[in-house]
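Just passing along the structure, written as structure tokens.
Up next, chain A:
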Amino acid sequence: MAALMQNEAFQVALWAMVKVGIILGVMLGVVSYLIYAERKICGHIQARTGPNRVGPLGLLQPIADVGKLLFKEEFIPAGANKVVFHIAPILAVFPAIVTFSVIPMGPPPMFVVTDINVGLLLFLAMSSLGVYAITLGGWSSNNKYALLGGLRSSAQMISYELAMGLSTIPVLLRTGTLSLSGIVDAQAGQLKAFDTVLPLPNWGIFHWYLFLPFFIFLICSFAETNRAPFDLPEAEGELVAGFHTEYSSMKWALFFLGEYMNMIVICSIMVTLFLGGWHGPGVDKFAPLGLVWFLTKLFALLFFFIWVRWTYPRLRYDQLMGFGWKVLLPASVVNVMIAAVWLYWRANA
Partner candidate 1 sequence: MIPTEWVLALSAVLFTIGVVGVLVRRNALVIFMSIELMLNAANLAFVAFARQQQSLDGQIFVFFVMTVAAAEVAVGLAIIVNLFRLRETVFVDEINLLKG
Partner candidate 2 sequence: MVPYLFLGFAAMLLATALMVILHKHPVTSALFLVLSFSSLAGIYLLLQAEFVGMVQIIVYAGAIMVLFLFVIMYLNLPHDVEKGAQIAVRRGIGWMVGALMLLFAGLLAKKGWVAGPAATAPADLSGGNAAAIGRVLYSRFLFPFEITSILLLVAMVGAIVMAKGRPASPEGEGE
Partner candidate 3 sequence: MNLPMLWIIPALPLAAVALNMLFGDRLGKKGTAFLACGAVGLAFAFAVRAVLTLAGRSEEERQIVETAWTWFRVGDFSVDVSFLLDPLSAIMVLVVTGVGFLIHVYSTGYMAEDPSFRRFFLYLNLFMFAMLTLVLADNYLLMFVGWEGVGLCSYLLIGFWYEKQSATDAGKKAFIVNRIGDFGFLLGVMFLIAWTGSVNFERVFASAPHLFTAGGSIITIATLLMFLGATGKSAQIPLYVWLPDAMEGPTPVSALIHAATMVTAGVYMVVRSHVLFEMAPVTLEVIAIVGAATALMAATIGLVQNDIKRVLAYSTVSQLGYMFFACGVGAFGAGIFHVMTHAFFKALLFLGAGSVIYGMHHEQDMRKMGGLATKMPVTHATMLIATIAIAGIPPFAGFWSKDEILAKAFATGHYGIFAAGLLGAVMTAFYMFRLYVLTFQGKARFDESGGHAHAHAHAADAHGAHAHDAHGHAAAHDDHGHDHGHGGPVKESPWNMTVPLSVLAVLSVIGGWVGIGKPFIEGESWMGRWLEPVLGSGPHVHHLAVSTEFGLMGLSVAIAAFGIFMAFRAYLQQPSIATAMHERFGGVHRALYNKYWVDEFYDAIAVNPIYQASMRLWRFWDEKVVDGTVNGVGYFLEGVSALLRLFQTGYVGTYALFIALGVLALFLHFLRS
């Protein structure tokens, strides 16, 4: 046993396990309070107070919700494909959790679970797997609203994945690495323009050719997480509740969990790619400050997500597809070219 403890590989694995456990636990808490935050913010946006009955300021509301969901009746519709019906909610959560393993949440090695050199690709791969949960969930329910919702959502996700992937390419062009840690490292320090140090951090978003990609990425994130104004798969007015119409109890909760986890993941990626990751004042002196900075940026973005959801109306389906294919995709392609030419010129100037 002692020998095992001495084994370096085992230690790495063990530490990774510990980190994964912490992340999982924290994540569940974060998600439940994210839901609370959403309801609270929504309430204030709509000039209400939001949940305020359970506990002080309604802070215990999430726990009550979880309890309710756990004790609800599991309902499986007749004619449903049972296996797939069970697998789908799991698939909704799994990719988000996997992606978290490569996100650097603070200075290494403490705050990084693992740093593989194709981290960004892993994120893209996992987000492309997100389609399965919705498609399969919609299909296996044997319900036409669910099926339509599922198909809509997968078409939407596939479409916006392209623009999202393309909008990351200028970042890669600048940093020259697929590793997320590498990308964060490339954003350290102050911004320089033609050898002049500017009073701005060297974040991706402050490079002019990464500004448009950031917005494209942001818009695509809304679509990828099926949030307003792109929440067509769950458009209540048209499709009842979309792909999870037939889901109830914990399976429904898993879908819900998956949605919010995806939101957290995608915001983390955005922070990593464009907002300097965990970099911020004082990190070099006190490493855990990196985690604070990271979470600050993350929560700011999450707030923005919620804010947008309760502000904008939903798009029509053809508008959604048209916007994705005819505006975002060409814009990101053009931006890739401009960035490539610019960087090539800078490199050779």
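How these were chosen: all candidates are chains of the complex that A comes from, given by their letters.
By definition in this document, a residue touches a chain if its C-beta (ideal position, glycine included) is under 8 Å from a C-beta of that chain, and two chains touch if they have at least 3 such contacts; residues count from 1.
Nothing here was measured: the structure is a model prediction, and the numbers come from that model.
Touch, as defined above, links chain A to just one of 1, 2 or 3 in this complex, and that is 2.
Contacts from chain A toward candidate 2 in the complex involve residues 9, 81, 83-84, 87, 116-118, 121-122, 124-125, 128-129, 131-132, 135-136, 139, 147, 151, 154, 158, 161, 176-179.
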